[in-house]
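Read through the structure below, which is laid out as structure tokens, and then see the notes.
Yeah, one chain of the complex is gone here, protein chain that is, but the others are all in their spots.
Lettered A, B, C, D and E in written order, each chain numbered from 1.
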Amino acid sequence: MTEKKNWNELKSGESLVAFFLIRRVETKTTAGGNRYLDIVLGDAGGEITARMWDCKQEDETLYQSNMLVKIKGSIAEWQGKRQVKIDKIRAVVEDDQVDINAFIPVAPYSPEAMYAELLQYLSGMENVKLRETVQLLLTEAGEKLLIHPAAVQNHHALRSGLLYHTLTMLKAGEKLADVYTFLDKDLLYAGIMLHDVAKLDEIDANALGIATEYTVEGQLLGHIVQGIKKIEKAAGKAGLDEETSLLLQHMLLSHHYEPEYGSPKRPMFPEAEILHYLDIIDARMFDMQKALNETEPGNFSDKLWTLNNRRLYKR
Amino acid sequence: MTEKKNWNELKSGESLVAFFLIRRVETKTTAGGNRYLDIVLGDAGGEITARMWDCKQEDETLYQSNMLVKIKGSIAEWQGKRQVKIDKIRAVVEDDQVDINAFIPVAPYSPEAMYAELLQYLSGMENVKLRETVQLLLTEAGEKLLIHPAAVQNHHALRSGLLYHTLTMLKAGEKLADVYTFLDKDLLYAGIMLHDVAKLDEIDANALGIATEYTVEGQLLGHIVQGIKKIEKAAGKAGLDEETSLLLQHMLLSHHYEPEYGSPKRPMFPEAEILHYLDIIDARMFDMQKALNETEPGNFSDKLWTLNNRRLYKR
Amino acid sequence: MTEKKNWNELKSGESLVAFFLIRRVETKTTAGGNRYLDIVLGDAGGEITARMWDCKQEDETLYQSNMLVKIKGSIAEWQGKRQVKIDKIRAVVEDDQVDINAFIPVAPYSPEAMYAELLQYLSGMENVKLRETVQLLLTEAGEKLLIHPAAVQNHHALRSGLLYHTLTMLKAGEKLADVYTFLDKDLLYAGIMLHDVAKLDEIDANALGIATEYTVEGQLLGHIVQGIKKIEKAAGKAGLDEETSLLLQHMLLSHHYEPEYGSPKRPMFPEAEILHYLDIIDARMFDMQKALNETEPGNFSDKLWTLNNRRLYKR
Amino acid sequence: MTEKKNWNELKSGESLVAFFLIRRVETKTTAGGNRYLDIVLGDAGGEITARMWDCKQEDETLYQSNMLVKIKGSIAEWQGKRQVKIDKIRAVVEDDQVDINAFIPVAPYSPEAMYAELLQYLSGMENVKLRETVQLLLTEAGEKLLIHPAAVQNHHALRSGLLYHTLTMLKAGEKLADVYTFLDKDLLYAGIMLHDVAKLDEIDANALGIATEYTVEGQLLGHIVQGIKKIEKAAGKAGLDEETSLLLQHMLLSHHYEPEYGSPKRPMFPEAEILHYLDIIDARMFDMQKALNETEPGNFSDKLWTLNNRRLYKR
Amino acid sequence: MTEKKNWNELKSGESLVAFFLIRRVETKTTAGGNRYLDIVLGDAGGEITARMWDCKQEDETLYQSNMLVKIKGSIAEWQGKRQVKIDKIRAVVEDDQVDINAFIPVAPYSPEAMYAELLQYLSGMENVKLRETVQLLLTEAGEKLLIHPAAVQNHHALRSGLLYHTLTMLKAGEKLADVYTFLDKDLLYAGIMLHDVAKLDEIDANALGIATEYTVEGQLLGHIVQGIKKIEKAAGKAGLDEETSLLLQHMLLSHHYEPEYGSPKRPMFPEAEILHYLDIIDARMFDMQKALNETEPGNFSDKLWTLNNRRLYKR
Partner (left out) sequence: MTEKKNWNELKSGESLVAFFLIRRVETKTTAGGNRYLDIVLGDAGGEITARMWDCKQEDETLYQSNMLVKIKGSIAEWQGKRQVKIDKIRAVVEDDQVDINAFIPVAPYSPEAMYAELLQYLSGMENVKLRETVQLLLTEAGEKLLIHPAAVQNHHALRSGLLYHTLTMLKAGEKLADVYTFLDKDLLYAGIMLHDVAKLDEIDANALGIATEYTVEGQLLGHIVQGIKKIEKAAGKAGLDEETSLLLQHMLLSHHYEPEYGSPKRPMFPEAEILHYLDIIDARMFDMQKALNETEPGNFSDKLWTLNNRRLYKR
């Protein structure tokens, strides 16, 4: 991948072989009536426009945004800007051993390590039927849980973001339960592990763990209602008592706290209340850390939409 | 029931035999340490305080508010006000043939007639599996649907109020679908018939059809989420296609329209939109007709809490 | 009008004779100091830029946006895009027999048929003086009522939109009054027919029935206050009793329901309440039907500004 | 009126002759079936309950709240509290020469003096037809303007309150126009003089200048819309040009500034903007001065409802 | 203190010697013109009215609400209710060794132990000048910090409530900083220790640690602004660098988060954000635990004003 470092420095006419993520792609037609692909390619170094002039009909559906590809071509110049003229393009395969971190934002820990840690919390739960309820839903989630993002645009919109977000909340929840000792840890852990699990059904993500769009059910119902229905069924299978099942469903229903953010009911017991705060704190810390990483000391960040347009100060 | 007309006119010392609804009841203790029942009795003619001095322990639990009783006693005077001294009290039985209309607010049509009319609408639905889905939930509702109120305090808080509200919406919905012909009548009817069906689970009502309180599940989840779960199950049993089931669930989810009134999503297709307006129009017409019935022509009603504290004008 | 179908397919250099609506027009100056008209032409097939190089001074004021014209010219190419080089241009005349439907959005029924139907509702009113009050204002509105749009940008912003909106509300109002029989049909019909009549004074529209802008009075007072003043005068002429005139004025004042939408008072009687809901339902149905007509089944529409940025689902 | 100073100190059994304002009055019935008047009397010294046992049928309608009466009777004691036993009662007449200031809140200047000063402002207006428009409406208002209050409960709810409020705004408006010299004084004065003139029609007041209730038209339309209609007519009679009439109507429409306070449009030119601020400043200064007069130095007032529940600090 | 357990069971005429907290006290006058004290006494067992008939002038100012007293007297009965006739009364003295916990709500740990733990956190701070800044303000707070409540009515309105609230936040803050490791612990601890320190100046409390009222400065400026001024001064004395002083002041300014709760700026860096959430979580946990302690399992609490009128569910 030495090439990748270089494409920013290549001059017009020089050739290029590199891996890229397709960010956007569109089929266009020349004045002469020929169809071609107009692509925006990206990697950690930025973005560049590319054109593939000799494009077969199957290429038009084959190459989609958020797909990893290998490109062979050369640098051209058009209207004063550099672009890539593509000679060859193909999807990346396993053997290419491309490091996905260079192309998309990913969680800072490996999904396998995070999942193992999450299972530690699960196995520590004492309420057997509650644990089984959670277990059933994690099993149902399967592989998707390892790479699914937690959002389309907001906080934790990164590969394995959902798992990373859930695990960090478990850690913080464990800590707060040490201070507020009257909290029921089992109920809190179950609430944390399941609070966003229906995002797997609400948001479509591709094989890279990039959110592509909301599903039809996601738009019509949303992950809160979807999650409640999942818990109802899993609790039934696991034989969980009715009261605990209800409490868990209420925790999902209320965890966005405000009606205008999707919760028709506010939390009605301490574990539901804490679940909300763990969720928002983790989102805020993620967004703040990310914004400050991109800010110079002694300066303010840009206005951040997810933080009510606040500008953050970096010491 | 000639007596009932008279209790307002009886003088101190005169005896009384009459049917009443117990509005409130409390056990108190005299200075001398004896326990007695302090009751507020009511009928169409108003309310009067009553006391039952010789009260057995079982009486304290037997006589509850919103219970119909037969009273034998006499009029006494205490601190300048008339009250009833109860000699005998017993629950009303079938043979008493008491007309319940004289004691509590009831819908203007018999529950049997309304239910028959509702079944007409049901049988007119062409989508077989959608009809079966509705049928399953009506069957599950059973007898309760005949007398259940639609609310604890708000509009249609009357015996058979839920059925009356639903039927009137069906009639108005049928009419609007004649004007806006692109509406899917089957979907609209199903939405109307099921939109409040989970109020049977959200609100406890006694045998008279008077709402007593919210259930635990009603408070933790609410009839919208409860209803969605019911539809999911019934649709599964009836073999309804996934899309229609989703649309119906969305209609429930969105029918309160505003997040702060319990709908996390706003209606996303015309039938859901119309369902909301049919619901609110029927509630408004009910409240307005009720308030104007109690207002003199040329005057304004009192401020009405359910109508943003508006005062209505009676022509 | 065979030509019209073709302009999209014409190649550079080919000649063109066609009818168009001028969408936007601007006078510009060449580097050489010559003035020319830069026009955007449109019809049902889309839009194309046109230039009229030899332009007389009178042309600059003669050709305005939203005007129907006949064009003779040819296709040219500029910066890779096709445009029309205009040789001759003139306003469309009666003899051209141009079908206006091909150029602007129009109501689905003829204005004459709709007006006849509206008069049916009017003649059915039993309160003679109330009917005369409405009659006076319809007469005053005259021809403008036949083609006036109901809005500049929102719902029913189409030729004859005001009449179409009013008539549909009358139909729906008639239906609801069959269900809620305590409503005074005469008052309701009068309210519907007059609720937006002052939009004729609030919004300027051209001869095609396209809204051009708000009038000065429209901006300073708005159609609600303007309408109240009109009713006050007409009711005086017709000898309508003071109470009914007041009720009608209140219906106008309150029909937007919320202060922030222009109603300082909320409806204080059932006919005023229903008027509001008929208005909003008709607006919503119009907007939803329009958006769904442009959406593929199984998909969501774009975000709709008039519907709180909702995206609609098309079955 | 030496008696008036004394009734607070009279002992049970002592006789009393005094003038009072009837604050509340109700007809009640004794256990023995006799009807009597239960009255609350008041003057600057406070309130006391009174009973008139031998009451004729005409007395029940004759004596109303907010009426000045002369009382002859004696002090009695009932349930530990002093009350007045009325022997004779009659309405106050001119010859009694009662000083109304001792019974109700009045403006600090005589209505005649204030009206004369207002006419000074009127006569200083240079726009003849605008002056005539205002003149017509002042003439129409007639005597009522001298004593009418400006509100039922809020600021300037005192005898001649409307006149006092209007005059103070004229004074302040004159001053601000000296600083912001681009303001049109004529338009500003006209706006001030007419901004609340329709309160004469919105609020019923009795002969003492005490607001009793809102009129039917006041409730259905409100003084803003009522005032606009009055201006439209008066401007027509006076031959005022259409633009100035519109501006004046807009000033009324917008002077409450916020939709939720009754103004569907916000001010669209400086005179309308200033009118609003003069209005609110005068209301605030009145309420604050009144509250601080009742507060000890170094302390806070009670929470003031008209000032967003603020408590004021008295130096 | 065996007597204290008994006063609820004492009969009319029996004598009583006991310690009480004066909850409310008022001087009244008998019909005969004698002045007496009308007192409400309270302890852990409830409240009882008491009267001290022979009351000297100095007693009227000596005995105030929220004062601990020793009472000698007897039980009397008046209008069917028991009350205490006081023969002797005196303020509690050290030697009485009264346990204050029986009379007012207190924090669950001793102030000395909590203060020692707080000093542990202080001494662990590495930024010397920041530590000195905090130290200066704690020293200035002095003894008051040991018993001061955190509120007049809301959460932690108990003796030593301010200290208890601060310490719990320190514990939770320490925990969260273990999860979100990029947080600056020194800055966070300083923010926690000082965030409410100006409540000592905002709220007056008596020697028992019961809040009595807001101070004049508290009402005019509030503890946020007061606290900022204190930090500015202390930071100056301690020689703290300008940037850190500013950050600390900003943490105070923003810790209520929403403008309507008193923070004109929202948090602009992570430590300020976390400070807010630690504050609100501790308040919520306190209020919830308190409410649930008073609720039966399987039931809902009353509506809680401090929790948006939510009713909590007790498992």
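Going forward, a residue touches a chain if its C-beta (ideal position, glycine included) is under 8 Å from a C-beta of that chain, and two chains touch if they have at least 3 such contacts.
Everything numeric here is computed off the predicted structure, so don't read it as measured data.
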Missing chain: touched chains present in the view: A, C, D, E
Touch criterion as defined above, residue of E:Leu208, E:Val225 or E:Leu304 at the omitted chain: E:Val225
On chain C, residues whose C-beta touches the chain left out of the figure: 31, 216, 219-220
In chain A, positions touching the absent partner: 77, 80, 298, 300, 311, 313
Hidden partner interface residues of chain D, rising order: 168, 171-172, 175-176, 178-180, 182, 184, 243, 247, 250, 266-270, 273-274, 277, 280-281, 284-285, 288-289, 292, 300, 307-308, 310-315
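The rule is short, and it goes like this: only the chains that are shown with their structure count from here on.
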Shortest chain-hopping distance from chain C out to chain E: 2
Chain whose mean Cα position lies farthest from chain E: C
Chain B and chain E, separation of their C-alpha mean positions in angstrom: 45
Multi-partner residues of chain B (at least 2 other chains): 216, 219-220, 243, 247, 250, 268, 300, 311, 313
